[in-house]
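Showing subunit A:
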Amino acid sequence: MPAEPHAAPHTHEPDEVPHTHPDPGVDPHAPLAAGARALRVGIGGPVGSGKTALVAALCRALGDELRLAVVTNDIYTTEDADFLLRNGVLPADRIRAVETGCCPHTAIRDDISANLDAVEDLEAALGPLDLVLVESGGDNLTATFSKGLIDRQIFVVDVAGGDKVPRKGGPGVTAADLLVINKIDLAPLVSADLTVMDRDARARRGELPTVFLSLVQDRAASPVADWIRGLVAARVPAA
Partner candidate 1 sequence: MRARSRVVAESDGHGGTRLTELRSESPLLLRRTGARTVHLVGGGAGPLRGDDLRLEIEVGPGATLEIRSVAAQLALPGRAHLPPSRLEIHATVAGGASLRWLPEPLIAAAGCDHLTVTRVEVAEGGSLLWRDDLVCGRHDEDSGTVRTDTTIRYAGSTLYRHELSAGPAAPGWSGPAVLGEGRAIGTVVAVPASLLPPATSGPADFAIMPLAGPGALATAVAADLRPVRAALDPICDRQPATAGGRP
Partner candidate 2 sequence: MSLATLLVLADGRLPSGGHAHSGGLEPQVSAGRVRELDSVAEFLRGKLATTGLVAAAFAAAACARPGNGAEFDQGIDVRTPSPALRKASRAQGRALLRAARAMWTLPSAGREPHQPVALGIVASAAGLGALEAAVAAAHGTVSGAASAAVRLLGLDPYAVHGLLARLAPDCDRIAAAAAKTAGAPVDDLPAAGAPLLDIGAELHATWEVRLFAS
């Protein structure tokens, strides 16, 4: 595991533009209004990058302190929801599965109606919630969430996908509000250079934060859970 990737601000190699390291604890956006509805956080990323495991970890970490629910968009309808149920991280009534008709990116970006229905139905059935996690179906590097569906989005890539992924960019890597580089415990096995990934992510993402994660070593997904806690805490009361 590398040294803390988001240490104190410092400058980079001379060939790069010097910049301040983004701190995942500092959201560069204006705080979200705490309206009548829950904070909605989208979790996207390629197939197998560990989205569902991250959702499960977040439910374990945040389930006792926040009123939360989950919407899943797996191409196989109930697969992800079943994983969460089997792992006992959330009761069944807090999980909704949305069918995506072979088009997971459509359901979170171009035609978000089924997801909005699911989020609203959860809020209607469970009463006020603090947080709804919307997990996308596994897709590719171009799949991102519509702002009509979520307030903030997390993009999950893993070291086994190759350390070139952050350099390749794509809307998920460059524009997600939080980039999670997952499964760093596997880095030595797949010859992934985390320093390279870190550097490329920073170059791509400017002020937007990136965190490194190993759910084997950190079952509570602490940096991601902390980032979400920060978002919830920073919500300002609706006018």
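Basically, a residue touches a chain if its C-beta (ideal position, glycine included) is under 8 Å from a C-beta of that chain, and two chains touch if they have at least 3 such contacts; residues count from 1.
Regarding candidate selection, all candidates are chains of the complex that A comes from, given by their letters.
Predicted model only: the values in this text are computed from it and were never measured.
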| item | value |
| --- | --- |
| For subunit A, as assembled in this complex, the candidate in touch from 1 or 2 | 2 |
| For the subunit A and candidate 2 complex, residues of the former touching the latter | 75-79, 98-103, 106-107, 110-114, 116-117 |
